[in-house]
Structure formats: C-alpha cells, structure tokens
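Note that this complex is displayed minus one protein chain, with the remaining chains in position.
Then we have subunit A:
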C-alpha cells in the first residue's frame, strides 16, 4: 500500500486523470462488437420500409436456401414466444398503448420496424440473405404530423382507435402549491403583459458513437448477454419478465459502452430477438446494428409542441405560467417514453418564484420511430420554453433580460424554497452564478459593441443570449417515483471489499459509458478509507459482479450511486472497529479512525485497514466476537432530488444577408455543488454544451411525407464536428446540496439543458431590431434568413 503521505490532502476536488483511459487510448477495449465466441452466428434484421402497413405475406424460402443461413425467423414464427416490450411508467391509470412486439407480426407502425431476422454463419451471409426475404405489404395511411395525430385525423394503430395515449395535468391551484393561473392571465390581460408563444422542440437522435450491439451465449448455465447498454440491470430483469426465463439464469454484461445520452436507456427489440435467436439455435449469436439502422430504429428524443402563456405585471413580475404540451411518443411506448414530458413538468417554473402554474400534457402516437430519453429528458424542453419566454418578457417591458430574471428569481436567502410545481429546492445561489458569468463574458462591453453595430447598421449583427436554469437531478427518491406511476425504484447499491493484500474492490450498481466512475468512485473511497487512489478498483456493469443496481441516467450516478459507495465505505470502517479493538487490546471508545488507520487515542498503537484486512483474512487472532470480515454492502435511497443550476451567456454574430450564425463566445457558470473531479465535470459540461448547441443550430430528425426518415445517415443528420463548435469558457460556483452527505448535485445534463436557449436567445437578440421575435430550431442559415425577411414585412 502506498503510504498516506503520498496522497493529496483530499481526493474530493482533485482533478485526477482517468483510470479508464489506459485501455481506451491504446485500443485494448471491450466493445460488444469485439466479442467473438466459438461457433458464433450473426444476425441481420429485415426492417419495414413503410411507416404504416399491414404485412400480407413473407416469403423466406430464398433466404433460407442461401449459403451459410441457419434460420430465418418472422414475427409469426415467434408470436407466442416474444412477449411484449415493456413500458415502465404509466403516467395515468388509463394510459393507452399498443402491444409492442420486438418483431412485427402483421402490422408495422414505423419505418425501420423489424419484420424478420436472418441467422447465418457470417455477418456478410446474414446481410446478403436478408435482402432475399420477400415481404409483401399493404400500405396504410401514416399518422405523421403531431398535432394532426393528436386530433386523430389518421390513426397510427387502428386497433387502438385513438392516437392519444395519456392526458396529464398539474395545476398549482388544485395542488395547493400556488394560485389560479387562469385568473392570473385574465388579470394580466387588463393592464399587464400576456405573452403567448408556440414552440417546436424538434425531434433529435441521441446518436451515441458506438452503434448498439448484442452478443448472447446460451451455452453457459447462466445465459450470458453482452449488450451496449446503459442499463444492464434493467435488461436482465426485462429478459426474465418478457421471455419467461428465470432471472437467476441470466447474466447481463455491459462491457465498454461507447456513449448513451439516454439512447441506451432502453430494453430493445434487438436484445429480445438476439436472445430468441441464441435460444432457438443453441449457439452464441451476435447482432450489431449499422449506423443507418441506429438512426432509424434506436429511440429518438424530444419532439414536442409547446403552447406557452405567461402572465406578468407591467413591470415584468410574472404572475402565472400556463403550458400545454403535445408530445410525440412515436409508434410505441419504450421504457419511459410516456414519462419524458413528466420529467420536465416540474421544471417549467425554472429558477423563478411564479405564483401560479398550470401544465397539461397530451401524449400522442404517430407512425414514426418511438421516442424516449435523450440527454436531459424533458428538462431541456422545459428550460428552453421558459428561458425563451423570459427574453420575450424582457423585450416587452423594455429592460435587460438579465434584469427581468433577477426580478423573478428565488433569492439565495430564500432557500429552501417550495416551488409552484411542488418541489422543494434545497439550495442555490443564482446571484453568484450570474455575477460570475457576467464578468467572465464581459457582458457590459458586449452590450456596448452590440449598440454600436446596431447604430452603424452593420450587416453582421451581434446577439447576446442568456439562459439561467435549474434541473432536478439524482433520480430519484423511490417514494416519489412510485407516486408518479413508475414501476421501479430510484435507490442505488454499492459494495466495498477489503482484499487481503490491502487493495480495495468497489462494486457499483451504476453503469458508466464515458462518465469516468472508475476514477471518481476511486477518489471517493480513497478519501473515505484513507487508502491510495491507485489501490482502489471499481467494478461495474456485470450482473454477476454488481448484483444489484439501477444503472446510469438522469445525472444520478454520483448523487445516488456515489453516496451508496460512501455508505458502504462507512460500514467497512464501522465493521473494522471491534476487530481493531480486539487486536489492539483496546476499548472501542478509545479508538479513532483517521487516514486509513485505527489508532488508540493517546498512544502510538494502531492498525491500518490493510493490516486489519490481512488479519481477518488469516483469522488466527480473532476471538469470534465480531464478524471476521470487513466487506460491506449498502443500498441508498435518496431523500430528495438535487438541483444544480447555472447561468450561461452566449454571443453570436449573425450575418443578416446570409442568415449564417457564428458563436463568438460562450460562457457557462454551473453550480453542481461539491465537485469530486473537476476534470470530469468540465468534460461533462463541454459535451453537454455541444449537444445543446447542436439542437439550437444543426440537428433535426426529418421524415418525408411517407414517413421515411430522410436524415438516415451522418450525411444528413448533422452531428456537429470540431469546426462547428466554439471554444467554451466554463466556470463554477459551489453551493453544496443539502440532500446528500457530500453536497454533490449532478452534471451530466446541465450543459445540454442550458445551452439551447442561450444560443437561440442570442440569435433572436441579434435580430430583434429587424423585427424578429423567434427562429425555429435548428436555426439554419435559411431559417434565420427567412425570419429576417418575415421580420422586415411585419
């Protein structure tokens, strides 16, 4: 063991370089697609080219006869075996949903839905034979446009009889958390200000860089499933429930996973079908999707219409907010599709003290790829809506948009604060984050330059965009989830094991795929147990090793999973105490634990945890009065959410002749509470900003009139490249959360949530003197140019 002197004073806050890099930078990786097993067979999927059709016949004979083909399976073949894919969150008790098969039997509801699979000796043979499967379809009219679908003009699932899946509402007057919003709006129409705005949240694609892949080995006592997933524990449970295999007979491993962003928070048709293929043939089977398949068939995100009404007094004090959402489920409900708008439902009031609030949600089916979680999941949509509208309010009142926010936000001395949507914000300091952002950005100078450019009629106008945000992180108290209709819990599990050689094994139920838990959890444990960072090994993502867990999403890993790790470490310290007392022949009351060692107060006598671990391994000197083991498990259910917040400022230059937008500078000041590893936190912010900016400027999943995804490759779905993004200036303020023992909050989604409105507010700000009050996302040069033309006419 390294001596304690080698360690920095504390690991919390130490920008440790990541442990996981060693294998990733040298190519010694374990992506699912790298796994090769003896006798392994390959699967190719046959997918529907039509958005809505009836399958009239499938001829598999030619494919079956092709070289290397082991089996061809259609939906009819497995109709009784495949079960139905689960939705884990009924947002209302009478939620409507079609049966969600892994493979369509007689009806396809989106382009890309699987209708058959070919199992062959090689991937090339499987792909070749898949081309030979002859499917006859009878095309049906597809329900595509969301608002028309909400009116049931065309029905996506004729058996269901309606496209409306659920209608849900929150009303502050009914819930007793605030006043009556209709009264506030009526009053504001009389001498105050009412802002009404319709906002389109375009459909996005998570587009993790590693396409999804699955390998199933049925030849072991426990069937082993490797999947490129964020949620190996979910996958295990759902394979058991959907296919009727005892859970104890299934082992799921998420090896190295190349990004997720919510897109791999799913239990997929491909997972079910690969298990079926392996079970039927008795051989290991592998399925790897192509990028085109991934873009078309892995779940999409966002896709909402938001109807926002804001009421305020003439001086810009908000008196009420009313929001009506129409949300595209796509063709089916995935794991939490139905609840994505719900996760944003409590965030529309943002950082503000609104006295009244109403939110209505209508979940609607269409014949498009099903939607589900994408980074932020509901909260980016909410933040975008309120932050765009606050800017419009500032324009109406004629004050600086920062001033309108300050007029309405919760002051730092007002925490803890009960919001109009019924949440309890434990902590925050919006003034501090905003002041810091303002200074780093050079706000006043930029405003001056903006005025000069306006004055001189510069064809390139400067715009300044502001976004203040908070989000609920740390999903989630199990009681809350239960009250909202979710079938699962929100706890997390960890184990800490003291090895006889003094090394420490940490097992976590979280399942990282880029977030650096191996490094950060090592820091937590090194700090708590007083052992060297290098001596800690973090294990995860294998249900045979991490036997309990609820995985990684919703900025929960540190705030819930990390705190479970600390709880387990604390138990180790507790368990070591009576053993130390016995071996040191001291009274437990005379022992102090510090820097990894139990010492007898007032003497030099003591034993390190490593020495104690070896002593319990030998067992020679234990008298049996305490359990001869230091290892401990802990399960932690969070008391409440955590609420990171921040202020982002964006300066854009918009060429008013071409509509081209260039981000000139971007400053983010985030308050994510106490930071364990600033390097990792900064990286998370950067990546989040990139995805939020991408929504503002570049990305949109577009379907044509027949329901075919036009943006079906990286040629058309425009992930930003390095030249498309600016340099970010990131900084932090630190207001510790009071809802967990370390004061941490969560950072995975912050950048994505804040940046989209910051960029669009900046573009609108640049063009406001030209009569522009909105630009539809993504703000392409053409759309910006068009907004300028329309502004000139109005």
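One rule holds for everything that comes next: a residue touches a chain if its C-beta (ideal position, glycine included) is under 8 Å from a C-beta of that chain, and two chains touch if they have at least 3 such contacts; residues count from 1.
One rule holds for everything that comes next: contacts and distances are computed from a predicted model.
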Open item on the list: So one subunit is absent here. Using its UniProt record, which name fits best from "ABC transporter ATP-binding protein", "RNA polymerase sigma factor SigW", "Carbon-monoxide dehydrogenase small subunit" or "Molybdopterin oxidoreductase Fe4S4 domain protein"?
Closed with: "Carbon-monoxide dehydrogenase small subunit"
Open item on the list: Among A:10, A:56, A:175 or A:290, exactly one should touch the missing chain; which is it?
Closed with: A:290
Task: Options A:325, A:680 or A:772, residue touching the unrepresented chain - done: A:680
Open item on the list: Across the whole complex, list the residues on subunit A that are touched by the chain not included here.
Closed with: 17-18, 20-22, 24-29, 31, 33-34, 124, 207-211, 256-259, 261, 290-292, 513-516, 679-680, 682-684, 686-691, 713-715, 719, 721-723, 725, 727-728, 751
